[in-house]
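Below: the structure, in structure tokens.
For this view, one protein chain was removed and the others were kept in their places.
Entry: subunit A
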Amino acid sequence: MSDAVIIKTRKFKRNPLLARKQMIVDVIHPGRANVSKSELGDLIANMYKGDAKLTVMFGFRTKFGGGKSTGFCLIYDNEESMIKFEPKHRMVKKGVSTKKETSRKAMKEAKNKGKKVRGTGASIAKHKAKRAALNE
């Protein structure tokens, strides 16, 4: 635990289409099993002067024999691009969004409810809103 952790980044690239910076991270951690993603995220955010809340770490694999791990890192420019482009499971792991209800029963109930409405139900919703406004 007292051993220093060395972080090296490779293949750094700025991806303006997805408004982020992406890179491969090599971590050398002798004596430790591995380094947690949150800790690594803080360290890298400091290195690249980004926001720790906007850094995403994933795909970390420890090499055979221990002491060395490799993974990927993305640093987004702003919150909305992160919400737009990042896959949902990673957002859930980070804690930004919560997982949608996907139990089989709930999905079937939602589907059956949707069967009663023809189309998207936008015009019905508009009609209901107008009615509510009239009644007030």
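Basically, a residue touches a chain if its C-beta (ideal position, glycine included) is under 8 Å from a C-beta of that chain, and two chains touch if they have at least 3 such contacts; residues count from 1.
Keep in mind that, in the parts below, contacts and distances are computed from a predicted model.
Visitor: Mind telling me which option in "Autophagy protein Apg5-domain-containing protein", "Globin domain-containing protein", "Importin subunit alpha-1" or "Neuroguidin" is what UniProt lists for the chain we can't see?
Guide: For the chain missing from the view, the UniProt record says "Neuroguidin".
Visitor: If the hidden chain were put back, which residues of subunit A would touch it?
Guide: Looking at subunit A, the ones touching the missing chain are residues 10-11, 22, 24, 59, 61, 72.
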